[in-house]
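Written below as structure tokens is the structure these notes are about.
Of the protein chains in this complex, one is absent; all others appear in place.
Let's turn to subunit A:
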Amino acid sequence: MALSPFASRSPSVAISSPNTALRLKAAAAQPAAGSAMSAVPAAHAHSELTEQLNDSVARNYERGKKLGEGTYAVVYQGRRRDTAATVAIKKIKVNADYKDGLAMDAIREVKYLQELSHPNVIALHDVFSKHENLHIVLEFLPGGDLEMLIKDQDIHYGAADIKAWMGMLARGVWFCHENFVLHRDIKPNNLLIAADGEVKLADFGLARSFADPYLNMTHQVITRWYRPPELLYGARQYSGAVDVWSMGMVFAELVLRVPFVAGNTDLDQISKICEAFGTPTEENWPGVTQLPNYIPTDGSHIIPASGRDFFLRQFPTAGPVGADLLMSMCALDPRKRTTALQVLQHSWWTIDPRPTEKEALPQKRKSAEKKMGDDLSRRGGELPDDSPFKNAARQLDFGAMK
């Protein structure tokens, strides 16, 4: 909120008149001491009733085989008893007898998925508690994820397929932004694939709503290879442009079939970005030198910003118009970067080739279910175990967790 965000002003209430009509208004309408029921069983009857509501939800799901296990969740395949539909059930590990409260990841995930309903965002069906664990019932996505398809050398795909996947991704991201939600962890293994080929944005463990103007957010989000330069420089106020950068990185990776800028450390990531796209300077990005973690580059090492030629040369599969789109998503200055809406309005979508129908997209079946389990149980910002820095879990200190 732009105005007086602090609650420390207390209401000035200094009235203490004799309390005459303090009984609950409606309670007065009740016969004073009515039923023969004693208070104790009634209390139980009640708590049972609320439990029953929850139980009726819980009973509707049958838990099947385990699909994956991560640091904060276990994912099972499940079945809805009433419709026999297959679902994924994500069991949140409540750590050490509630000692730390519910993990922020779980809360964020539930919070946003409850509100967002879109074909390109993983659907949340239900939430229930059972045996003191929180269970999140999600749409079952057996098609694996984009990372699998990118890595699998046996799968061949072309410009029309990339366009179809990118289109679904862009619609999902646009929808989030339209609803004032930043995803903050877009990467190929968070883009799951449904049985019909539809790409779904998953893992909202790092998502948050747009901050009110001038309020800070943490810059420790988005898995490094997909993290935009403003976050690497420690910006605390940012926008949907961070997700657009990640989307651009996914686009590049779909074309190249390897991560495009894959740094081993945050510093290395910055230098790889500079090599690829040019060094951020006050000329191409006014204000960049004021960012908290900005690292000055000495004059002789400044790499000029990459022009159109670079993108055309590097990403021939995308075609000249696609390269333009990619270039606009990779603008160093987040203010010059294209928005999710502008991405959707780009002429690339309407020129040849037409995007492949989702049912006709290349798919992988083998062990894809396990992949979903792994993807959903991983903590946001973590890379899969086979990545070069497997313990590079997100370091979110509590104060910075915004």
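The rule we apply is simple: a contact is a pair of C-beta atoms (placed from the backbone, for glycine too) under 8 Å apart; a residue touches a chain by one contact, two chains touch by 3 or more; residues count from 1.
The rule we apply is simple: contacts and distances are computed from a predicted model.
Novice: When one chain of this assembly is omitted, its UniProt record names it as which of these: "Mitotic-spindle organizing protein 1", "phosphatidylinositol N-acetylglucosaminyltransferase", "RNA polymerase II holoenzyme cyclin-like subunit" or "Anaphase-promoting complex subunit 4 WD40 domain-containing protein"?
Specialist: From the listed options "Mitotic-spindle organizing protein 1", "phosphatidylinositol N-acetylglucosaminyltransferase", "RNA polymerase II holoenzyme cyclin-like subunit" or "Anaphase-promoting complex subunit 4 WD40 domain-containing protein", the omitted chain resolves to "RNA polymerase II holoenzyme cyclin-like subunit".
Novice: Identify the residue among A:Leu134, A:Cys330 or A:Met372 that touches the chain left out of the display.
Specialist: If we include the chain that is not displayed, A:Leu134 is the one touching it.
Novice: For the chain left out of this view, which of A:Lys66, A:Arg80 or A:Lys111 touches it?
Specialist: Going through A:Lys66, A:Arg80 or A:Lys111 one by one, A:Lys111 is the residue touching the chain not shown.
Novice: Even though one chain is hidden, which residues of subunit A still touch it in the full complex?
Specialist: The list for subunit A reads 1-13, 15-17, 19-27, 30-35, 37-39, 42-43, 45-47, 49-50, 54, 94, 97-102, 104, 107, 110-112, 114-117, 127-129, 132, 134, 178-181, 208-211, 215, 217, 398, 401-402.
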